[in-house]
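One structure is given here, and the rest of the page talks about it.
The other protein chains are all here in position, but one chain of the complex has been omitted.
== subunit A ==
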Amino acid sequence: MAAAALVRFALLLTLWVALAGDGWKDLAPGVAAAALGTWWSLRLLPPAPLRVHPAALAGLVLRFPWQALTAGVQVARLALDPRRRPEPKHVTWAPSLPPGRARDAFLAYASLLPGTLPAGDAPDGSIVIHAIAGAGSAAAAMNEEEARFARAFGLDD
């Protein structure tokens, strides 16, 4: 717990310094904010063991700009081309990750990926996905991304 608190405090303080600068005058409220943020994050998200696979995580991170580009271009074409219309559909998708923080984190990540926006649980326990360009390959894309995500954070062992 102490190690997790220290790591989170250091990360939050680094973020503060990145945003506000490292002047002494700015550092005092930064230390207070980082301490408060650490305390709150430990309450909301108690530390849990993670088996990060660095290569797979690097792949996930490096792939993200391309995903952001694909997602943005897809939406921009639908929005700006008068011959195109979005074909929004809700599709259900059965995740492999069990309910919990890992699944929630993946669903948040998936909301940034092309064409898919998780929209809550279906009555049968699967996840409803809002697919903007038709149902087509939304579930397959979710399966593929979930496998990558699980591999990066060692959730598939």
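The rule is simple: a residue touches a chain if its C-beta (ideal position, glycine included) is under 8 Å from a C-beta of that chain, and two chains touch if they have at least 3 such contacts; residues count from 1.
Just so we're on the same page, contacts and distances are computed from a predicted model.
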| item | value |
| --- | --- |
| Hidden subunit of the complex - UniProt protein name among "ABC transporter permease", "Protein translocase subunit SecD", "Thiazole synthase" or "Monovalent cation/H(+) antiporter subunit G" | "Monovalent cation/H(+) antiporter subunit G" |
| Contacting the left-out chain in the complete assembly, out of A:V7, A:L45, A:A94 or A:A108 | A:A108 |
| Positions on subunit A contacted by the hidden chain, ascending | 15, 17-19, 21-22, 65, 68-69, 71-76, 78-80, 85-86, 88, 90, 107-109, 111-112, 114-115, 117-120, 128, 130, 132 |
